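Apart from one protein chain that is not included, each protein chain of the complex appears where it belongs.
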Amino acid sequence: MAFSFEQWTPKVYRRFLQSMKPKRTIAKNALWAFFVGGLFCALGQGIHNFWRWQGLNAFDGAAATAAILVFIGAFLTGIGVYDQLGKHAGAGSLVPITGFANAVVASAMEFKREGYVFGVGAKMFTIAGPVIVYGCLSSVVIGLIYFLRMH
Amino acid sequence: MEQIGMAFLIGGLICLAVQLVIDLTPVTLTAGHVMVGLVTGGAVLSALGWYEPLVQLAGAGATVPLSGFGHALAQGAMRSVDERGLLGALSGGIEATAVGVATAVIFGYTMAVLFDPKPKR
């Protein structure tokens, strides 16, 4: 015997589910993201100002700032704080470069028990790897277009 | 102080915008998707010359988000083309972001050696 819902299309079922899905707390999420993301950026600015005061130029200052922020993200991941922060902050802790560090460190730590070569070594970039791949791709494409326009 | 306030405001707004995109898109966006989108988007905006004004305005508020990573990639590639020609197109982006990537690898490895993942509560 067949039930009428078996004949439903995915589209009909999706509409049927709409009323049952819990609502996302959009305003709360947005506020959390704003404050945490803003704080990471303000911290970055503070570190940047420090390096400039130390005499680094703008380019090196930005690189050194990135390095410090990556360390902060990595350390907070190591001591088990960053995932708790991310649960509330969402994009606020994902978008800053500390989120990139979190993706690298979380993967590296998670797969440590599978060994240092195929665990830590290979799995470190399971989540952050695509960022490097697409970052590299887009920079080369941009460089090529720029080169062609120059000549 | 003013710089820091501006970084907080613009950086926070970028995160808020991304959070809204995540919450309001019907398909599930994973962390990987969001990061790739930001880096690629930042690189494209930077190449078009639209990201630099934001950096001038917000400082770290524009460079700390991953779109700033894309900006650094694009600017690095274009600067290297000026200096080295075609080879620069290949080397520039990676060179400009090498510090960030290398530190991520170093600290990723170190933290994995030092710490074990903790169970979720």
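By written order: A and B. Residues from 1 in each chain.
Following the convention adopted for this analysis, a residue touches a chain if its C-beta (ideal position, glycine included) is under 8 Å from a C-beta of that chain, and two chains touch if they have at least 3 such contacts.
Rule of thumb we're sticking to: contacts and distances are computed from a predicted model.
> Leaving aside the chains you can see, what is the UniProt protein name of the one that's missing? Options: "ATP-binding cassette domain-containing protein", "Branched-chain amino acid ABC transporter permease", "Stage V sporulation protein AD" or "LrgB family protein".
For the chain missing from the view, the UniProt record says "Stage V sporulation protein AD".
> Out of A:30, A:47, A:63 or A:127, which residue would touch the omitted chain in the full complex?
Counting the whole complex, the residue in contact with the absent chain is A:127.
> Mind listing the subunit B residues that contact the chain we can't see here?
22, 28, 30-31, 117-121
> Hey, which subunit A residues sit against the chain that's not shown?
Contacting residues on subunit A, toward the hidden partner: 1, 3-6, 8-11, 13-14, 16-17, 20-25, 29, 77, 80, 82-90, 93-94, 99, 102-103, 105-107, 109-111, 113, 127.
Going forward, only the chains that are shown with their structure count from here on.
> Could you work out how far the Cα centre of subunit A sits from that of subunit B, in whole Å?
So the centre of subunit A lies 9 Å away from the centre of subunit B.
> Mind pulling up the subunit B residues that touch subunit A in the complex?
It is residues 3-16, 18-20, 22-24, 31-32, 34-36, 38-40, 43-44, 46-47, 58-61, 63-70, 72-74, 76-78, 80-82, 85-86, 88-90, 92-94, 96-97, 99-101, 103-105, 107-118, 120 of subunit B that touch subunit A.
> In their complex, what parts of subunit A are in touch with subunit B?
By the definition above, subunit A touches subunit B via 24, 26, 29-42, 44-49, 62-67, 69-71, 74-75, 77-80, 83, 90-92, 94-97, 99-101, 103-110, 112, 120, 124, 127-128, 130-132, 134-136, 138-140, 142-147, 150.
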